[in-house]
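Note that one protein chain is taken out, while the other chains of the complex remain in position.
This part shows subunit A:
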Amino acid sequence: MPDSQDLAAVWLTLKLAATVTVLLLLLGTPLAWWLAHTRSRLRSVVSALVSMPLVLPPTVLGFYLLLVMGPNGVVGQATQALGLGLLPFTFPGLVVASTFYSLPFVVQPIQNAIEAIGPRPLEVAATLRSRPLDTFWSVVVPLARPGFLTAAVLGFAHTVGEFGVVLMIGGNIPGQTRVVSVQIFDRVEALEYSQAHWLAGGMVVFAFVVLFLLYALNPDSRRRPA
């Protein structure tokens, strides 16, 4: 049976994934909007940067985030100057790192959905006296709903499943940074296979249920790729 340490890891993981998902939707939506509409030459640069976590080993990303957020890094000095202390090996540090790491999984579905809407509904709304922000909420969000749903699910699930970045930036502090994937690693190292099974098996079920719901509840995904 899972003990309190395991449950703490589960709770921490859910807290981390939920926080990161909310942050990603808030940051990823304007970014996706910009990528879908801009004609700037920076578009390809930004697209490439957003997609880097798809290619880079998590350890590379974690390593540089560690340096940047560390006592001698730009961000580290800024957070210290603001009286926030240092981010590495804290829960907020984990949130920042995970946000970078899962960014492409959120930006791309939203960007695709916004591009699929095209300019016409936005023009129609404008001719019907809808101000841009109103159009966003009353036309873009409902029409891009499958894309937002996909983005939220993938962002959440991907954060739950990360390991390398967490280890690099968060370490292994119970209740602070010890998430399920790290806890499983600990259990296996300690040869506590049955404990590891509870968590690992749970992750397998979780992954299947999430992906199943994504495909089953998203009726538009059959007609139109999100």
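In this section, a residue touches a chain if its C-beta (ideal position, glycine included) is under 8 Å from a C-beta of that chain, and two chains touch if they have at least 3 such contacts; residues count from 1.
Definition applied: contacts and distances are computed from a predicted model.
Hidden from the displayed complex is a chain whose UniProt protein name, among "Sodium/pantothenate symporter", "NADH-quinone oxidoreductase subunit H", "Cell division protein FtsX" or "Molybdenum ABC transporter ATP-binding protein", is "Molybdenum ABC transporter ATP-binding protein". For the chain missing from the display, the contacting residue among A:L7, A:L54 or A:L128 is A:L128, taking the whole complex into account. The chain omitted from view is touched by exactly one of A:V60, A:L86 or A:V139, namely A:V139. Subunit A meets the missing chain through residues 120-121, 123-132, 134, 138-139, 142-143.
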